[in-house]
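Only one protein chain is missing; all other protein chains are in place.
And now, chain A:
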Amino acid sequence: MLLLLLGIILLHIAGLVLLFVSTIVSVWTSGETSTADLWINCTTTNAGYHCDPASAGEWIQAVQALMILSIIFSCLSLLLFFCQLFTLQKGGRFFLTGTFQILASLFVMSGAIIYTVMSPQWVPETEAFGYSYILAWVAFPLALISGLIYVILRKRE
């Protein structure tokens, strides 16, 4: 029982950490000498390393908002899990926790999809997707599985 609990919490925290890294590190697009999005664009020129704020387009801002919302919902879900662990009666399901975690995964998914579809507008063709983008896509199934587990899980003494 304790092992199960630990496993679930670890899964949740892994998803949360991936979300944090994906949001904070600005490497959604990477080229040979530059990295760009979500927050700053940095280039390495002869003069050195130089960073500018990312373009203030509407779609980039939507992706930023969705990533931040997914982090908020995932954190809330973790808090709710600990709350419900102590207040739920025997046999009850962690519906609220699962709902928040599933919502967080949906937000990450929407953010990643919007970025995939809309980034050709401001990113040149020669640049590839960076590791933050990949982490966002990895965080989505982790969060989804975690949320589903919470919905299915029943509280035992």
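We adopt the following convention: contacts are C-beta pairs under 8 Å (C-beta built on N, C-alpha and C of every residue); 3 or more make two chains touch, one makes a residue touch a chain; residues count from 1.
The working rule: contacts and distances are computed from a predicted model.
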item: Which of "Very-long-chain enoyl-CoA reductase", "Auxin-binding protein T92-like", "Myelin protein P0 isoform X1" or "BRCA1-associated ATM activator 1" matches, in UniProt, the chain that is not displayed; value: "Myelin protein P0 isoform X1"
item: Selected residue (touches chain absent from view) among A:Val25, A:Cys42 or A:Ala62; value: A:Ala62
item: Positions on chain A where the hidden chain makes contact; value: 53-54, 56-58, 61-62, 64-66, 68-69, 72
